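Here the complex is missing one protein chain, while the rest keep their positions.
Then we have chain A:
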Amino acid sequence: MDFGFWLFQTLNALQLSMLLFLLSVGLTVIFGLMHFVNLAHGALYAVGAYVAATVAGTVGYWAGLITAPLVVAELGLLLYWLLIRRMRQSGPMAQVLVTFGLIFVLLDLTRIVWGDIALGIEVPQALAGRIEIGGVTYPVYRLFIIALGAAIFAALALVLARTQIGAMIRAGVDNDKMAACLGINVERLFLAVFCVGCGLAGLAGAVAAPILSVTPDMGLQILIPTLIVVVIGGLGSLWGAMAGSLIFGFVQTFGAVLLPGLASVLIYALLAAVLILRPAGMFPARG
């Protein structure tokens, strides 16, 4: 186990973390802003992957990468008007159940539209191949995922900390009733955040499509890790989503290499420990 090994595994962990970050950031901000639990977030990610695969097959990879988030954001808008608007005042169990039903519906709809066969898409020409860094050769595309995740994180952090809409979102997370009293249209803010969150889930699907095979149940597989990230990080917090993603990525990757057979148990034990010791997560958005 030399330096190259550690670097290689660190890059793997970072790549997994960034993928999870793209998924969990939307979920966590929706959760924090409106106390809404959207279990169908993973299903939206699967839809994003399918849209990207379809567009990439006909037009090209980059078109798919741009189309997928837009289509999934539109889908989010539709879901909002049909279901979520009416579920805002319900308890957590009703929300969990409705979005659980939504998982079933979206799962079968993707099977009806795209069939049961796994789709795969090619890595674009510009990002194909491997390059050498620090003595290890690493696929360029995976480095692109790391860079993209970091760029999105930086952009979101900037928007949240420095812009007026960011201040409004922070106010909404902190105390939505008071924010509404101050003249912020919290409901419209939620809609915007919800669509952006769904779009990011679609983007994650598009980014993941070339490295994972695109199957109808990919959304179910990613859902649990995403929820773990959100809960470990703390609901509603951008930094929490990043921290949770990094913790999950590193524990999962290094656990699989160093303690094979115990890696996933380790993750769940960590989650249970966080929930018991710090029920609001490591970096909760409210004090």
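Convention: a contact is a pair of C-beta atoms (placed from the backbone, for glycine too) under 8 Å apart; a residue touches a chain by one contact, two chains touch by 3 or more; residues count from 1.
FYI, contacts and distances are computed from a predicted model.
Trainee: Can you match the unshown chain of the complex to its UniProt protein name from these: "Allophanate hydrolase", "Extracellular solute-binding protein", "Amino acid/amide ABC transporter membrane protein 2 (HAAT family)" or "Fe-S cluster assembly protein SufB"?
Mentor: For the chain missing from the view, the UniProt record says "Amino acid/amide ABC transporter membrane protein 2 (HAAT family)".
Trainee: In the full complex, which of A:Leu102, A:Leu148 or A:Ala179 touches the chain missing from this view?
Mentor: The missing chain is touched by A:Leu102.
Trainee: Based on the whole complex, identify which of A:Leu11, A:Val72, A:Ile146 or A:Val231 touches the chain you can't see.
Mentor: The single option touching the absent chain is A:Val231.
Trainee: Take the complete complex as the reference. Which residues in chain A touch the chain that isn't displayed?
Mentor: Missing-chain contacts on chain A: residues 35, 37, 83, 86-87, 90-94, 96-98, 100-105, 107-109, 111-112, 220, 224, 227-228, 231, 261-265, 268-269, 271-272, 275-276, 279.
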